[in-house]
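Every protein chain but one is kept in place in this view of the complex.
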Amino acid sequence: MLRWFPENISTFGGDIDGVFSLIYYVVGFWFLLTEGVLFYFIFRYRRRSGHAPTYVRGDRWTELVWVLVPAVIVLALDLGIDAVGGPVWARVKEHQPPGGVEVHVTGKQFNWEFTYPGPDGKFDTADDVTMDNELHVPVGQNVHLVLRSRDVIHSFFIPTVRLKQDVLPGRTIKAWFNATKPGQYEIACAELCGFGHYNMRAFLTVHDVDDYQRWVHEKWPAAAAAPTGDKG
Amino acid sequence: MQAVVEPDAHHAHGEELGFWRKYVFSVDHKVIGKQYMSLALFMALVGGLTAYLIRWQLAYPETPVPGFHWVPEPTMYEGVVPPEFYNALITMHGTVMIFFVAMPFLLGAFGNFLIPLMVGAPDMAFPRLNMMSFWTIFTASMLLLASFFVPGGAAAAGWTGYAPLSADPVFTGVNWGLNLWLLALALEFGSFLMGGVNFLTTGINMRAPGLTLTRLPLMVWMQLTAAVLFMLSIGPLIAGAVMLLFDRTIGTGFFLPERGGDALLWQHLFWFFGHPEVYVVLLPGFGMLLEIFPVFTRKPIFGYRAIIYSTIATGILSFLVWAHHMFVSGIDPRLAMPFSITTILISVPFAIMVFSMVASLWGGAITFATPMLFALGFLATFLIGGVTGIFLGSATVDIYLHGTYFVVAHFHYTLFPSVFLGGFAGMYFWYPKMFGRMLNDTLGKIHFWITVISFNCVFIPLFLCGVAGNMRRVYNPMQYDFLKHLAPLHQFATLATIVLMLGQIPFFVNFFWSMVAGERAPDNPWKANTLEWATTSPPPHGNFAQVPTVYRDPYEYSAPGAGEDWLPQYAPQPSA
Partner (left out) sequence: MSVMSIAEQPHAVSPEFTRQPLGKVGMWWFLASEIMVFGGLIGSYILSRIAAGGWVAERAHVNTRLAVINTLVLLTSSLTVVEAHAAVDAGEQKRTRMFLLCTVLLGCMFLGIKGFEYSGEIEHGLTPASGLFWSFYYTMTGLHGLHVLAGIVVNFCLFIAAGGRGWKTIQHRVEYAGLYWHFVDVVWIFLFPLLYLA
């Protein structure tokens, strides 16, 4: 199952995949064990002449222990899974690491709009540029997203970054990522938003350092000498 | 064993009832149960058809669906499903299957039929209310089906109906379709509220002498717990449905930010109900399994009390986990860990129940009649649904898996085993009691193997699609380069869906044929212990000639010193 994941190009993606793998092996073990015991019992305890059923009710502790001990182990493993997953969640969703570029994302029926602050680094100024369906970021830098919706709930999903966040009308939500590998990757909407939901396809372009400079100069030719969009 | 009581049906009310009072507007819980069953089976065909259309579009996008060229525009275009209708299909598939198949089948049919019989009562506490509950859901079904034919088509905002998509017709282009959907749901909720009042009053207050709560068959425990869960969880959703209807029609703004409302409020109200609801449709399925296992292993269920305590614990915990459906919805991220923990905690009572079920087989003498095959198939298949829930309960992993086919596969692996494998297990087991005839066991086995194998073939590929990032409710995944390689998986799943649907033909043939030509059923064909087997097959109006007395626990099979390998609840002490 693990080989069906798309490639991971994000700094926290490996951690998320790691929690998945942990669950996969823990759960896989229990699944095979339980299923195995089930099939073994079905085979072993089928009716055969000369073998009377054993009258066991499972209401004594000595009998229940066979069920309770595994259940307690399951509990311990589950809590362990949460203990491993918790810090990863906090890192991805609760904290915004400092520095990097900022892009405003607006989901609407039926496409994504990306607004860049331009060389002045500030939004709602004359050099802001809004593009449909194209997210351009530099490799290896934190990218801060400010997510909004113009109409209904959409969900901003970049599979190769392991990033997903619902965007809501009337709310502003922050997310971040840091891409490790240049290339072009697809972005999709992951929350039913109307008949065009399947069509909200956008592209993340991760530029290496030189390529990103070139892209900035292309977009903002007047500010050729300005530094690349460092936050603050 | 001892002679079964022979009740005299005709003197029950001093008059013979006419056709309409006896078969249509009957107040007899057994007739009402069969009416629910008919409704559920019919709506299952509707739900299955929607699945066929959905799966065809996913496997062979924008090609005509075989057999559907006659559907007029703009619903379909010469047999091709357009995006608008696709969204209506996935919405109605979920709505029909959960509210008009799962609940009527497991609770409406089996709950109604079995509870009075299993507690030794002549009928439900409120027979006329019972009749009203059926006709209410019947009306609801008609409204729901009618919504396919109104301008704008049927509801298309998902069975979850998230706002604001559902709160303003401008977002979906669906107007009356969604209003009818809300009205149909409101009536369905009302129907099951009526049913819940009946189940609980009957189960608590009308038990035969000697039938203490700890001698109650586990099926009754499961039905009662499901009823409690439903009664206590549906309220906020009823409130939400009223609010949504008003947003759509009279200009209120509960879920619309531009009118001052909050898009997330709907999700909280919906899932507060939505999560307990999944246990409402799961527990009765377990109930089937727990009644069938002891009969076909000829030994008691393992851990009767442990199972009861676990069921109650699950019920209580089910009210505390709802936001695991909302991890990436925009709730405060700090809420994620508490809900992850409560979600993980639910796996403990579940583990106890599942392990107890497996342990119930230990030391048994298992025979493989069709009911037992389905019950075993239920357990084996449900395990996959159960363990995949662990992935989704971890907020971290849910970041990636939310809204993908992993979720779809997970919930089909819990719902389908309960509703269909568990439901069919119950069908094959209690059909003799309901109709006085045996179902053909060979056809039953064919039905079983086709169903369980093709079901797995549909949904295992969908887990892989989910891991690959395939979003759900997406009309044409092949638009995306990163999903193109999944086309063979989708096609395989669609083929398996067709096999699964065709595999139900043996069941329908068996069901109708056996009703008229099946081998006549004795009172107790399975040599089972619970009270419903103490009377005739089918039971008369009033169920028992006199109130039975209960002498012991329900699963005394192969008890030491009993003489035979079963010892009914209603039999006095055997002479030593």
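Some observations on this one:
Letters are used for the chains, namely A and B, taken in the order the chains are written, and counting of residues starts over at 1 for each.
By our rule, a contact is a pair of C-beta atoms (placed from the backbone, for glycine too) under 8 Å apart; a residue touches a chain by one contact, two chains touch by 3 or more.
No experiment lies behind these values; they were computed from the predicted model shown.
The absent chain, not drawn in this view, touches the displayed chains B throughout the complex. For the chain missing from the display, the contacting residue among B:Glu84, B:Glu188, B:Asp262 or B:Glu556 is B:Asp262, taking the whole complex into account. Interface note: of B:Val24, B:Val170 or B:Ala239, the residue touching the hidden chain in the full complex is B:Ala239. In the complete complex, the hidden chain is touched by one of B:Trp181, B:Phe254 or B:Trp533, namely B:Phe254. Touch with the chain omitted from the figure is made, among B:Leu45, B:Leu200 or B:Met478, by B:Leu200. Considering the complete assembly, subunit B touches the hidden chain via residues 7-9, 11-13, 121-123, 125-127, 129, 193, 196-198, 200-201, 204-207, 209, 212-213, 231-240, 242-243, 246, 250-254, 259-262, 265, 269, 272, 540-547.
Please note the rule applied: only the chains that are shown with their structure count from here on.
Against subunit B, in their complex, subunit A makes its touches with residues 1-2, 4-6, 15-16, 19-20, 23-24, 26-28, 30-31, 34-35, 37-39, 41-42, 45-48, 51-59, 63-64, 66-68, 70-72, 74-75, 78-79, 81-82, 85-86, 88-90, 92-94, 109, 151-153, 155, 157, 159-160, 162-171, 173, 185-186, 188-199, 201. Contact residues on subunit B toward subunit A in their complex (touch as defined above): 82-84, 86-87, 90, 156-158, 162-165, 171-173, 257-258, 262-264, 297-306, 328-330, 333-334, 336-337, 340-341, 344-345, 347-348, 351-352, 354-356, 358-368, 376, 379-380, 383-384, 387-388, 390-391, 394-397, 399-400, 402-404, 463-464, 467-469, 471-477, 479-482, 555, 557-560, 565.
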